[in-house]
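Accompanying notes for the structure given below.
Then we have chain A:
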Amino acid sequence: MKIIISNSSPDSIYEQINKQIKAQIISGDLNEGDALPSIRKLAKELQISVITTKRAYEELEKEGFVDTVGGKGCFVAMQNKELLKEKKMKTIEEKMGDTVKDAKKLGIHIKELKEMLSILYDEEE
Partner candidate 1 sequence: MFDLVKKDFIIGGIFLAVIAVVIPFLTVMSVVTMIDTFGGLVLGFFIPMIIVLCVGSSFIFIGIDAAYNADTIYASLPVKKSKIIYARYFTSFIMILFSFTLIAFTSLVSLHLFHKTDPLLMLFLSIRGIIGTILFLLFILIFYLPFIFKFGPGKGMSVALIAQIGLVLIVPVGKFTLKALQGVLAFDLVFFTGLFDAIRKWVMGLSTNGIYLFIFTLLLVMTLISMGLSTRFYKKKEI
Partner candidate 2 sequence: MKNVLDIKDLRKDYGDFCLRDISFSLPEGYIMGLIGPNGAGKTTTIKLIMNLIKKNGGSIEIFGKDYIDHEVEIKSKIGFVYDNPNYYDHLNLGQIKNIIAPFYRTWDEPGFMNLVDKFNLPMRKVIKKFSRGMVMKAAIAIALSHHADFIIMDEPTSGLDPVFRRELLELLHELLQSEKKSILFSTHITSDIEKIADFITFILDGEIIFSSRKDEVLENYALVKGGNEFLNEETKQYFKGIRKSEFGFEALTDNAGEMKKRYGADVIIDKASLEDIMYFFNLRNNHV
């Protein structure tokens, strides 16, 4: 597991941990059933406070990404990859919906839109 904290990030420390762990779960670097380091170990390794790591884990649990097994620690929860993919798909759909609306307002044709999309997609590579 990889966590890098930036002091200049607008996100607070627990938010950064939260986001990075989430990203690794989604990308598959962390698999279902994997054990997360204890809050105290993580705090020590990152040289931050225990309460901060505790909060990050609590948020992850609330959002359904991890499960705490009493006395044993935190483990990556099952199924959420699918859930997350669905969530992400939904977000992309919504964004596309907005783009289509705006395009229509400006009178841009669907062919032009497809071209723009291709160019952007190729750029991203």
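Here is the rule we use: a residue touches a chain if its C-beta (ideal position, glycine included) is under 8 Å from a C-beta of that chain, and two chains touch if they have at least 3 such contacts; residues count from 1.
Per the selection procedure, all candidates are chains of the complex that A comes from, given by their letters.
Since this is a predicted model, take the numbers as computed values, not measurements.
Visitor: Could you check which of 1 or 2 is in contact with chain A in this complex?
Guide: Per the touch definition, chain A is in contact with 2.
Visitor: Over in the complex, which chain A residues touch candidate 2? Could you list them?
Guide: Checking each residue of chain A against candidate 2 gives 12-14, 40-41, 43-44, 47-52, 55.
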